[in-house]
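Removed from the display is one protein chain of the complex; every other protein chain stays in position.
On to chain A.
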Amino acid sequence: MSSGLRMEETELRLGLPGGGGGGGGGGGEVESGKNSGKRGFVEIVDLKLQLQTPVGVQEAAAEAAEKVKRSPNDDSIVSCGSDPEKPSPPKAQVVGWPPVRSFRKNILSVHSEKGRKEEGEKSSSLAALVKVSMDGAPYLRKVDLKTHRSYQELFVALQKMFDSFTTGDYGSQGMSGRDFMNERKVKDLLHGSEYVPTYEDKDGDWMLVGDVPWEMFVASCKRLSIMKGSEAIGLAPRAMEKCKNKC
């Protein structure tokens, strides 16, 4: 069940996955869409009686769970943010049990990541400042990904940042600089419009912005680059291809 859910989250769709309700902010719950509830993660058990070992599937707490001081859901059992890198243990998690501080829950997940770079790593209590470059702009900017909760918000911020630079060079479809970051027109971007938002991820690969769920993006994005469409074609071709096929 859980692996099915993970695939669902990373599945490429029309429009931005974050548009379906957004993430919970950098460090919040991964479930996109508040009305999706626990998404079948765990069976609700009445804790006033004996706690039974639950049958439901539960995902281990990710480092994202470390910072959040969230109020417990009904019945004191919550599904913590899913960690796509860990297999899910067959246990429900009770809020605040075992009684270890958030700090300690985080240490293990930080240490267990294989091949992590020790100094590039940011703990989730730090800002996620990334450089943003735009082709043709005279200097770089920086944006704090943690202050946005969705691709939509990020694009609005980027648009404001680079508004002064997008003068006359519009895409072949006549999009204005104001529109080029609009999420509704993502597919237009791929069909020859001038600017494409891309990012470099933790592995050093250049990816198209918008492919993965928002939280995953925030955790893996090292820097952003708004490239001219023609240059972006050669990057992450598989992703571009999939997007194009769905458009």
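Keep this in mind: contacts are C-beta pairs under 8 Å (C-beta built on N, C-alpha and C of every residue); 3 or more make two chains touch, one makes a residue touch a chain; residues count from 1.
Definition applied: contacts and distances are computed from a predicted model.
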Tell me the UniProt protein name of the chain this structure doesn't show, selecting from "Zinc transporter", "RBR-type E3 ubiquitin transferase", "F-box domain-containing protein" or "Anti-silencing function 1A histone chaperone". "F-box domain-containing protein"
Candidates A:Pro99, A:Pro138 or A:Gly204 - the one touching the absent chain: A:Pro99
Touch rule applied to chain A and the missing chain gives residues 47-48, 50-51, 53, 60-61, 67, 69-72, 74, 76, 86-87, 89, 91, 93-105, 107-108, 110-112, 118-119, 125-127
